[in-house]
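Below: one structure, written as structure tokens.
With one protein chain held back, the other chains of the complex are shown just where they sit.
Presenting chain A:
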Amino acid sequence: MRIFDPHIHMTSRTTDDYRAMAANGVQAVVEPAFWLGQPRTNPGSFADYFDSLIGWEPYRAAQFGIRHHATLALNPKEANDPRCRGVLDLLPRYLDKDGVVAVGEIGYDSMTPAEDEAFAAQLALAISYELPALVHTPHRDKAAGTRRTLDVVAESGIEPGRVAVDHLNEVTVGLVRDSGCWMGFSIYPETKMSPPRMVEIIKAYGTERILVNSAADWGHSDPLLTVETGKALLAAGFTADDVDRVLWRNPVEFYGQSGRLDLSETTPGATFAGSSIARGGS
């Protein structure tokens, strides 16, 4: 089983996690920029964080044979702090970097006017830098938040196939499927989504446009829950090819739209639709 975790915050994880992930088949990860628990108070803190996501962290991952790419953005929580608004001016130069495969995590936390503004501005950046967008959905008031999210995505003019709407559950998956966006699921030890529930969702909705991630970070989370979900799918009768599609080819297809995904150092065969993914190109 080869695994591409399309959403994991490795900055918060230890080398033991990298070792365990590699031993269990995780060969590639995407680390979205998000908040760090302790709120930041100025754009400089973000610059250092972004530098780490395109500098030190990919180097650290490579020590364990794991390819690391990033998505960068001002997250919705910190978009509410006026001291952090300058991050939007920093983003353009970062969105040109080779290791950046999407704009994200953007979206809503508390659905404030400041979040509206940051969300729309960053969808526009995704369009102008020809990058996909990774959209976080709020944990509180999720159904309403997801509907509003999809409205903003539609208004922005970005192609739905270039947007992943994440942290979905049984209540919100249908809305996102009908929108044409990709459906992201964060598998957590207790909350959000579990491997058995994920199996039921894939039974009901199929494997197309589905992304499964651990979203592991500094909170109670587990970077191996992608692996557990793969095992649960196999146990439920899905084929190895189904599992490969969900846990490898789907994230490769989604982030491959950036033209910047470089999987050249993963196990051979790590290609999408027969062509080697985007070392140069676009």
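Assume a residue touches a chain if its C-beta (ideal position, glycine included) is under 8 Å from a C-beta of that chain, and two chains touch if they have at least 3 such contacts; residues count from 1.
Note that in this section contacts and distances are computed from a predicted model.
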Record lookup, UniProt, unshown chain, options "ABC-2 type transport system ATP-binding protein", "Ferritin", "Carbon-monoxide dehydrogenase medium subunit" or "Sugar phosphate isomerase" -> protein name "Sugar phosphate isomerase"
Checked against the full complex, the residue among A:Pro32, A:Pro58, A:Pro132 or A:Gly230 that touches the missing chain is A:Pro58
Touch rule applied to chain A and the missing chain gives residues 51, 54-56, 58-59, 93, 96-99, 259-260, 279-282
